[in-house]
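Apart from one protein chain that is not included, each protein chain of the complex appears where it belongs.
The chains carry the letters A and B, assigned in the order they are written, with residues numbered from 1 in each.
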Amino acid sequence: MSKSSQPQSHEAILLDVRSLTKRFPMVLANDQIDIIINEGEIHCLLGENGAGKSTLAESIFGYYQPDEGEIRFAGDIVEITSPSEALKLGIGMVHQHFVLVPTFSVIENVAMGLDSPGMLLNLDAVEKRLTELCQDYDVEIDLKARISDLSVGEQQWVEILKALYGGVKLLILDEPTAVLTPQESEKLFGVLKKMTSDGLAIIFITHKLKEVMEISDKVTVLRKGRLIDTVETKNVTKAVLAKMMVGREVVFHVEKEQIQKGEPILEVRDLWANNDRGQIALGGISFALYENEILGLAGVAGNGQKELIETIIGVRKATRGEILIGGEVITHDSPRETMEKGLGHIPDDRIREGLVTEFSVAQNLILGQQRERQFRKGYFLDKEQINRHAQSCVDSYEIMTPTLESRAKFLSGGNLQKLILAREFGMEPRVLLANQPTRGLDVGVIEYVWEQLLEKRRNGDAILLASEDLDEILNLADRVMVICQGRIMDVFDIQDVKIEEIGLLMAGIEDASC
Amino acid sequence: MLIPFLNIRIIRRQNETKLSQILPVLIALFAALLFSAFLVWLAGSDVKVAFTALWEGAFGNIRQITETLNKAAPLILTGLAAAIAFRAKIWNIGAEGQLLSGAIAAYWAITTFPNLPPVLMFIVILLSSFLAGALIGLLSGYLKTKFNVDVIISTVMFNYIITFLLSMLVDTVYRDPESYYKWSPKIPDVAQFPLLLEKYRLHAGIIVAIVAAFVIYLLIEKSPRGYEIQAIGHNPTASDFKGINNAKTILFVMFISGGVAGLAGGGELAGLIHRLRVDFSPGYGFTGIIVAMLAGLNPIWIPFTALLFGALLTGSLKMQIVAGIPVALVYAIQAIVLLFVITAEFFTLYEIRRD
Partner (left out) sequence: MVTDIFQAAMLVSLFSAMLRIATPVIFAALGELVAERSGVMNLGVEGIMLTGAFVGFVVADKSDSYLVAVVLAIVAGGIMGLLMSFMSVSLKLNQTVVGLGLNLLASGLTFYLYRISYEIEGTMEIPRIETLQNIEVPLLSKIPFLGPIIFNQNIMTYLAILMVPLIWFVLYRTKLGLLIRGLGEYPRAVDVKGISVDRYRYIAVMFGGMMAGLGGAFLTIGYSGIFVQEISAGRGWLAIVIVIAGNWRPGRILFASLLFAMLDAFQLQIQAVGVQIPYQILLAMPYIFAILVLMGSRARSVPPGSLGEPYSRE
């Protein structure tokens, strides 16, 4: 049954999860999930972003405590109250966002907090064992190197080594290939297969169909917190899985008419910029954005989308290249200046970058515009005018808030997004930079946001839409750019994409990029 | 029960009421009361006698009330200085040094232009003391924006440096040759602030302070600049994205904050003490911080909390005479108030749940 051959019985059930339910304040993340993992098995957890895969894994790992349900490990019912409990049982996890101390070496990261006799640090012993592990699994890595000097792929090996060092029976990997090159992914698969031939079981969380087909024995598909099905990989095809995963009855179908695009309004030429750690985030980006157009920027987050938008706004310095709006050079303009020249921004992290949660709704609606004449009476703010403005925003965009004076922190995510839209649209920008504008919102609001964006497009504005949600891009964009590691890989017109190939395209685009 | 090592989850309460804003203040005051009673008992004195003396010393008769008001004036100003900076989350601990700078500058102005008509002299005193404090504050702001030197540390350092400067000046250049004590000669009558009441020492400084409170209130709560100050205090990232220049705002805040503290120094010089001396300020700069925190960093409430602490300072003098309690008690009390205010505020803002 399993793809690898192994001496012991591979029918032995290692992990048995029943009816696991986990609730968060705003969302039901896992709804009565059942899942069984056998020894020596590679089991994929498949689903889109937000399907509940990570939450399930964290509940097994003890970082979260499930609200309902039962977990059996190696036959016994267990209550995994913390990660250290999980580790003691033999459950290890490699997270999507690494939990490594950047200034420590590999050895130090593994050694930190280890239960060993005595007070003294014995890095040599740790190094020895790590070297053995590396040899066993044919992994090459400089154990003495600092984490911050290692590539992202290498850092992941460190996370895996950490888990292996502790002697795991069940290893959970959360989207491990999100940051790997194809070669590195192949290498990873080889190592995973060797691990299972030694009896280890692996839960492999992913949204990439190609990987599922290549590596797994079984697949469990989640969608919006619910279990869809668990199947044996050899019994299904990519298309079947795609349908199970995406499964939307294609409820969203916004009316998007063909519009002739206008003049180029935003031009980016050979733009280079660094990220917060001083590494290259943008490596020569060039494109043009036209009036009456929505240009989609597709790709998994972390490939430079954020840095691109920040550089255009002026919050980040461009190290090389040019940015122009309406023909005027704005490369080194401050955020205030780009705002005045017609640039709008819908941030992906709305609480951190777009709002002051301690301010009232009315105050947030003029954030950035507080010095404008329309909101002033002499030297002071014109409270009546500000309230009038706020009221009209609240009415037009149906923002649910107890009063205009209520602090923004009491609003729901959807209403906060509407607030930001009201504000940004109200400034009538020529160019709107929208970064994951519907992330974390529910269906009704998503539809609303899409309508608004299309309305702007109709009116002659230009929108750069960065999104991880391929659905969103396919529905809204006229053209799509694929960004990968700070470079534009491909640009194509949306008509050239057939709608029934959505699921395959998701896998396909990840293929074409990093 | 709160057991420290357990991982606790802290959740903001979903509703804020007027009560939840007043409660920290009341708790803090009550705790301070208990604690000071304890300290009085520790000294072997009668609590009732001591507290009665405290009250009478502060409000017992007109003279005492005017003394209290006189003490409240510089406290209002240093409180405002702290409030405006803390609203922007800029921790200006240097009001003490900025106050002294203001006094020194005012003294310099008075002695350099001794023949000005009274009205002009008044203005010159206010202006010079404000500017001196403002420049010292600005210097700290500049060290932060240009060299990333923590405002806390630079303002604390400046406190010490300026204290030494004052000591040196009254020892050398500004030394009163006719006196045994280490202080400057008295400033001429024309430079002294007008008295508001005959027979008592109540001077115009309190008017200056109240006007300043009103102006700062308008600045913070009603002006676009004040909006920006609050914005960078709450969320510097979003402010950056929306075009608010963090560096310029920091410089502005430190300028105004230092300037207001400087005004306190000018007021004390011209209104009460009338000369420079080493013990010029009984820690008004630091007490101002507590005045501000107790007032919730709101300029409207600062005159009231300043009055409270002015009363404590004045009353403690009588308490010392009558009950033998050292004046130092006041400093212990003010620290307790501060610690309880921040702790109590926590409990009204958050709930604690075991994780």
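One rule holds for everything that comes next: a residue touches a chain if its C-beta (ideal position, glycine included) is under 8 Å from a C-beta of that chain, and two chains touch if they have at least 3 such contacts.
This one's a predicted model, so the numbers in the text were calculated from it and none came from an experiment.
Only one of B:V25, B:A50 or B:I93 touches the chain withheld from this view, namely B:I93. Touching the missing chain, out of B:F51, B:F241, B:F255 or B:F286, is residue B:F286. Set against the missing chain, the residues B:F30, B:F164 or B:F214 yield one that touches it, B:F164. Across the interface with the omitted chain, chain A contributes residues 62-63, 82-87, 95, 99-104, 108-109, 111-114, 116, 118-121. By the touch definition given at the top, chain B reaches the unshown chain through residues 2, 4-10, 39, 42-44, 91, 93, 143, 147-150, 152-154, 156-158, 160-161, 164-165, 167-168, 171-172, 286, 289-290, 293, 325-326, 328-336, 338-339, 342-343, 346, 355.
Going forward, only the chains that are shown with their structure count from here on.
For the pair chain A and chain B, the distance between C-alpha centroids works out to 48 Å.
The touching residues of chain B, when paired with chain A in their complex, are 12, 14, 16, 218, 222-224, 227-228, 230-231, 234-235, 237-245. Partner chain B is touched in their complex by these residues of chain A: 313, 315, 334-337, 339, 345, 347, 352-359, 363, 367-368, 370-371, 375-376, 379-381, 407, 409-410.
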